[in-house]
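To keep things clear, I will list the structure first and then write my remarks on it.
The complex appears here minus one protein chain, its other protein chains still in place.
== chain A ==
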């Protein structure tokens, strides 16, 4: 029998297994389900941006909040009357702000995992060969831009606050309305998702090396870390709540949902 040594070329070879994977479980389910859910979200969001029924007092659809355009936003829909975009802006108001929450989710560490697997198949699942011939990951343009995640996090804090204000306005205007409670639930999950973000965890105290010198920040880090452990779940739940709340408000605004406590 031939002896292999460290210098032998054969020794430098991996096992020449032809199959892309030898996994026998349903590894394809995660990328497939991810693809379907995210595609549904993208299709809905595209429709929602161009749909004009985003406000029915006191409900404001989350995908169009805050409403910043004078031409398309009713007085009541403006955040404290603030609408810096004059009559010249006639495009859907959602276009002005949707980039911020979309950017937050697009650069989110959970979503990156999910769409790298579900859309880019890099890799489709663990120990399943990816189809790409070359791979540089996030080490160069354009994916190196994923490092701007924390700026979107700052914006997401503001958006989360605005959605909370919308929920409070709905509570004041119609405390017994089903829509009010849908908006409240949505605001809670959006804010939990935002606070559970890895960038938030880093900013609170993750960047420190001496926790003992910063006891308050350390406690905050502990709290965010607990939320962070549920980041994936919160990302998905908040995606469904924001889509559900948005659709609900639009259906009420269109008169399709019109029962008394709607």
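Assume a contact is a pair of C-beta atoms (placed from the backbone, for glycine too) under 8 Å apart; a residue touches a chain by one contact, two chains touch by 3 or more; residues count from 1.
To be clear about the criterion, contacts and distances are computed from a predicted model.
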item: Omitted chain, identified by the protein name its UniProt record gives, among "DNA polymerase IV", "Succinate dehydrogenase / fumarate reductase iron-sulfur subunit", "Peptide/nickel transport system permease protein" or "Electron transfer flavoprotein subunit alpha"; value: "Succinate dehydrogenase / fumarate reductase iron-sulfur subunit"
item: Option from A:78, A:117, A:169 or A:250 whose C-beta touches the chain left out; value: A:117
item: Given A:37, A:143 or A:192, the one touching the chain that is not displayed; value: A:143
item: Interface residues of chain A (partner: the chain not displayed); value: 1-2, 4, 6, 8-17, 21-25, 109, 112-113, 116-117, 122-123, 126-130, 132, 134-140, 143-144, 147-150, 198-199, 201-202, 206-212, 218, 228-229
